[in-house]
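Just one protein chain is left out here, and the rest sit where they should.
For chain A:
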Amino acid sequence: MRRLLNTLYVTLPDAYLACDGENVLVKVDNEIRFRVPVHNLEGIVCFGFAGASPKLMYLCCERGVALSFLNEYGKFMGRITGNVSGNVLLRRTQYRWADDKEISVRLSRRFIAAKIINSRAVLHRALRDHGKVVDNKALEYAMACLARMPERLEKALDGNTVRGIEGEAAHLYFSNFNQLIVSQKDGFPIFGRNRRPPTDRVNALLSFLYTLLSHEVAAALESVGLDPQVGFLHRDRPGRQSLALDVMEELRPHFADRLAVTLINRNQISEAGFVVKENGAVIMSDETRKEVLTSWQKRKQEEITHPYLEEKIPLGLVPYVQALLLARHLRGDLEDYPPFFWK
């Protein structure tokens, strides 16, 4: 199994990234603040930054390190990538399959079924851990509804039906999401999902975590030679990483939602760590963002046993493993794509 390497997060607004030999340098006012060998890294993520030298970009392309730029609020702005890597035959199969309605729907069903089961697992976890404080009836009802959905999904014959069931599941899940928050309930109210801009703190947190996750999924897909822009469930749209969004669906509950809930329930972040703008948009403060990134990095190093491979891997490698399994399915080595299930 591939090794999970580290990701460097640069949140200093006036940091300049450069390179020296095989080292990545972070400079502030021309003074070297940090130096790390590039072979220890798998990605560099910059938030609202002063610049990066072309030579560093060159080094990142050469070594396959994903260099992403996010604005200071965590919105994805762009990424430096080298040559399109991997197998052209694999990508061709991907395009053909994306055009094939039947195959697209079959794969969409896999992604969404896993998402629904994993969402249900998140609700189940709340019921188990905080059974005394949550509204058991509402949660049990939602869980029962969610449990029935994969069966309906199997009968779905076109993309719109799949998207319909997904929407229904998401509504059911997010309308119960406020129950998962057991401490700081007043500071973190949430009733349903909203974005662009997120209008409450939980939504701001979720949006940020989803951005981080999509960065990793896109990089993982690219590293196995798939095109992150051509999806099966999400249709093509310029600039949209459709396949990354597809594969992300099944990972959202366990990777992002659980982490958001944990951060709030353990009081690692607080109400004061968010800024509400005049237009109602909620954004994170720098400290909160750092706290979230730190927990995200720690989370990625937790070891789990992958349900399909039955092998112990760090959580951060799961996007890579899923990308690999999808590529194997496209190559015909696997009968079907096994999505990621978490109990």
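The criterion applied here is as follows: a contact is a pair of C-beta atoms (placed from the backbone, for glycine too) under 8 Å apart; a residue touches a chain by one contact, two chains touch by 3 or more; residues count from 1.
Simple rule for what comes next: contacts and distances are computed from a predicted model.
Engineer: One chain is missing here; what is its name in UniProt, given the choices "NAD(P)/FAD-dependent oxidoreductase", "Transporter", "CRISPR-associated endoribonuclease Cas2" or "Xanthine dehydrogenase family protein"?
Structural biologist: "CRISPR-associated endoribonuclease Cas2"
Engineer: Quick one: which of A:T11, A:N87 or A:N178 touches the chain that's been left out?
Structural biologist: A:T11
Engineer: Have a look at A:N23, A:S175 or A:S270 and name the one touching the chain we're not showing.
Structural biologist: A:N23
Engineer: For chain A, enumerate the residues touching the unshown chain of the complex.
Structural biologist: Within chain A, the residues touching the omitted chain are 3, 6-12, 15, 20-23, 26, 33-37, 39-41, 290, 293-294, 297-298, 301.
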